[in-house]
Structures are given as C-alpha cells and as structure tokens.
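Yeah, one chain of the complex is gone here, protein chain that is, but the others are all in their spots.
What follows is chain A.
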Amino acid sequence: ELVALSTRDQIRAIRELPMSFGEKKHIRSGFESQAVKDDKLPFQCHSADRVNHYTLQRVIKQNSTVQRLEVIGKFGTSVLSYFVFLKWLLMFNIFSFLINFGFITIPLLVYDPLPNIPPNVSFRGLEILTGVGYFNYTVMYYGGYSNETLVGQVDYNMQLAYFFTIAVYMVLCGIALIFSMASSFKTNHVLADPASESAWQLLCSWDFSVTNEKAVRQRKNNLCVQLKESLSEKAQRKRLTLSEKLGHFGVYLGSWLLSTCLILATDAANWSLLQEAKTLLVPFVVSLMNLVVPLFYSLFNKFEHYSSHRRLIYALVVRNVFLKVSILAVLCYYWMNVVAETFCWESMVGQALYRLVVVDFLFLMLGSFFGEFLSNVIGTRLLPRIGVPEFDVARNVLELIYAQTLAWLGIYFAPLLPAIQIVKFFILFYLKKVSLTQNCQPPQRTGRAAQMQTIFIALLFFPFFVGALSIVAYVSWSLTPSEHCGPFRGLNNSFSVVGVWIHHLEDIPGSQWAIWIYQNIIKSEIFYFIVTLIILMIIYVFWQVTQGRKELIVLLKQQIVNEGKDKSYLLDKLQNLQTSQPNKTNKLMNQKKV
C-alpha cells in the first residue's frame, strides 16, 4: 500500500518503519525503480522536492542553539519549559508593539511630529524610572494622542483607530490563549493517566537527554527518594491516627490563615500608601511584597505535611496567585475610583503602570541576584549544609505571568508600554540563563512538566488575562474619559466612538448593512441571550458524548481483560490436550502410514 502514496508520503512512511537501515534502503530502492519506470520527471526534481521538504521541516521544528543543548543536558525539560514560556510571552508583546506603533503612533507622528511640550520641561535621566515629566507629553501615554481626524492623503480617524486597535489586540490575545490552553489541556490532561504513577516513574520518567554526570546522579537520587516516599506513603496512610490527622489539619488551617493575613496586610499597606500619593514608593512596596511574601509561603511549606509533592506545588501556586491578584485588585480599585476624577487621569494610570513595570524589572534582577547568586555563595562556601539553590520553576513562571498582566493592563493607558516589556523580557531571558547555569541546580523533583505547563497557561488566561480584559472593558464602557487630553476627550465613554461612527455612516449610501448589524445585533440583548442558549446546548451535548465515551472505555478495558483470560484458558487447554494424548496422535500417524 505504500506504493500508492506520493513521494513525500512515501519518504515519511519509510522513515517511520521500525526496520533496520538496510531493509529500509531495500524498500526504498524498490520504489525508485518503479518511479523511474512510471513517470518522466528527471531524478533531480525528486531531490529538489526532498530538499525543500526537509529544510522547511527543519526550520519549523528545529530550535537548536548551543544554549538550548546546555539547558537540556543539565537541567532537563521542565526548566526548558520556563524559557519556552518566556519566549511565547515575548511574542505577544512584539505583536502588540507592532500594531500599536503601526496603527496609532505612526499616523500621529507623521501628522504632527513634534510633541507640544511646555517650555520649562526638559529630558532628565530620571524619567526612565518615574515616567513623568518629559514622557508625559509624548506619545508614550494616552494623553499624548489627539482626538481629531487626521487630514492628509487619507482621512484617518484617531479615535476609531485607538479603540479598535486595542480591542482587536485583546480579542486576538484571548483567542490565542484559549486555543493554546485547550490544546495543552487535551494532550496533557485528558490523554494522560494519573493512575499509573509507578509504571510511569519506572518507564517514562527517565530523561534521556540529560548528559551531565552530576545531573544524572542527582536524578537517580531523586528517583530513589521519590520511590521510597511513595512506598512509605502507602504504608503510612494506614497508620495515621486521628490525633495526627487533626494535627495536620490544624497546621494547614494555621498556614492558610497566616497567608491570608499576609495578603490583607499587604493590601492595607498599599492602600494607605496610595492615599498618600508617593509616586515611587508604591511600586517599590508592591514589588517588595511580591518578592518577600512568597518566601514566607515557602517557609510555611516546610512545616506542613502534604501527602504528595504535587499538592504542595498547587498550594504554593494558589497562595501566590491570590497575593498577586489581590495586589492588582487594590491598585485597580484605587485607579478606577479615586484617580479617575482627576485631570488627565489615564496618563496618570499609564505612568503608574510604567513605574510598576520598571520597578518590577529591577526587583526581578535583584531577586535573581539575591535569590540565586547569593544563595549559591552562602550555600557553597558559608553554610554548606544548605547546598546550592534550586531553580524554582513555579515561582519564576508566576512572576512572568504577573509582569505580562501589568503590560496587558497598561496597553490602553500607555500604548508603547509593550516596548519596555520587550526589552525587559529580552534581558530577563539572558539573565536567567546565566544565573541558571552559574548558580542553580536542577529541580529536585522530576515532576510532570507537561501538566504544570497546562496549569500555567490556564493561570495566564484566568484570572490574569480575563482580569486585565475586564478592567480595560470597564474603563472603556463606564468611565468618563478625561476632558482635556487623549483621543476620547469630550465623549461620555470610549465605547461611544462606535456609536458616533455608525451615525456618520448613515450619510454614506451603501453601508446600510453595517448600521443594521450594529443596531440589531451588537446593541440588542436578545441576540446575546440566544447565542448563550445555543452555546449551552452544544456544551451539554458534548458533555453527554464524553460521558458515553468514558463508559465505552471502561467496557473496552474489561473486554481486553476478558480476552486475556480467554487466551490463557485456551493455552492451558491446549497444553493439557497435548500432554494427555501423545499416544493417540502416534497411533493416528502409524495408521496413516499403513
């Protein structure tokens, strides 16, 4: 059947045969002789086809720099997933920067290249840190954009451009996140089976790409420890007395209460500082809390006894997520309710976000220095008992997610913020790589990296992206834009640009369909109600299908077991038959001879 395929498929099929090279070559030469007989294309065409096919495949699949080799060889694939995640987030920012710069900033710069700065303000170096002063009047922030329709060769409506660019970007981000989350969930959770822990550890968990001697030895130790733990857990689970269980429960409760208290304390401190309006102190305190409180959480972990390492990681992740979400919630509440009354408030929010991003970057660098470099020095020279620090993938990924959320919040208020984010992530990539190779050891537990990846993408989507999207939506829907600056001055809310545009369209003949769509679909509630109903029905149908398939899987597994039993029964019967009746068969054969 291989003959019937095209050349490319033939090549692919040959490569995937589990035979030795000699046999594959034999099969392949069989095809070639047939191909030469059949078609008239010269041999060179085939090889050109091959070359294109290979190089394209290579370019798409291969990402091999020497650096990646190092990281895999020593640290394994779970740490690599951190860097892959970082690169993926970088793509979001590059895309955002390109469309913001292209659709919003460039038209303004072309139309009016000189920003109208008041005469007594000049560029001092401090602006890079604080974001106020000179930057306030440039296109960096919302306030620097005009609300006019730029007249030139083509009339360019700045208001619509600003609104639609931001809206389209957020929607595209959401779609990209949903798709990657769904596909990751499908491969890593649905098809993965948590019930085969032991078999998995034995047969699938060894990372063949680790080539460094110390790393290999470490992994062997880790596997040993993990196996011993899981064996002793099974024994221990039967021996926990009631008092011990109560004790564990008390410890869990205590540490959750403590972490909630820490979060509330952080929020109170932030709120009071915000009220006092000290510009640089707020980001400083926020980043400090983000750095310090997770360390407390790791400390709590040492006192708690979780039944499996995975639950420990989940608890840690949940607490960190609560911390970051609460900090962002306090900040957003302050901005939406208190700042929104002041003069040119969007620019002020943009500046606050800019400062947060910059200070967060500084703290990430400092954290890398103190957390990893100094720990390494202390661990190896001063207190060798502690040992070399571990690269904590979970904490680092959460920091990345938080940084990206700040960028998403800031896009509406400071369209060029992704540029800063690009620089930040770029430097962070190389910094972390250097820090990793110099200071850290691989993570102790060879946990299931793929499942953690799904969780991180899911966390990125909800609550962080959804939160940022809802804040931006709230701002554009409910809050009054400031009256003296920005592209939406004079309107009741940003969303009304669409209404105004549709109103203008009524004068243009031939666009009745757009007006009809706006009036009857986007503005009407019945439409959304019907769509929601339809989606709910589809979900229900799919859910029932899934339930049916689960039952089918159970039945099929039972069938396999039964087939196995049948096979062994028949084999036994055959053996019995052969051993009990050898003479009968001999007699038969003798009779036949005669």
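Assume contacts are C-beta pairs under 8 Å (C-beta built on N, C-alpha and C of every residue); 3 or more make two chains touch, one makes a residue touch a chain; residues count from 1.
Assume contacts and distances are computed from a predicted model.
Participant: Please identify the absent chain by the protein name in its UniProt record; candidates are "holo-[acyl-carrier-protein] synthase", "Calcium and integrin-binding family member 2", "Palmitoyltransferase" or "Dolichol-phosphate mannosyltransferase subunit 3".
Facilitator: "Calcium and integrin-binding family member 2"
Participant: Identify the residue among A:130, A:146 or A:212 that touches the chain left out of the display.
Facilitator: In the full complex, the listed residue that touches the missing chain is A:212.
Participant: Using the definition of touch stated at the top, determine which of A:227, A:374, A:466 or A:554 touches the missing chain.
Facilitator: A:227
Participant: If the hidden chain were put back, which residues of chain A would touch it?
Facilitator: Residue positions of chain A that touch the missing chain: 11, 14-16, 18, 20-22, 24-25, 28-29, 47, 50, 54-55, 57-58, 61, 64, 69, 72-73, 77, 187-188, 191-193, 195-200, 202-213, 216, 220-221, 223-224, 227-228, 231, 448-450, 557, 560-561, 563-565, 567-568.
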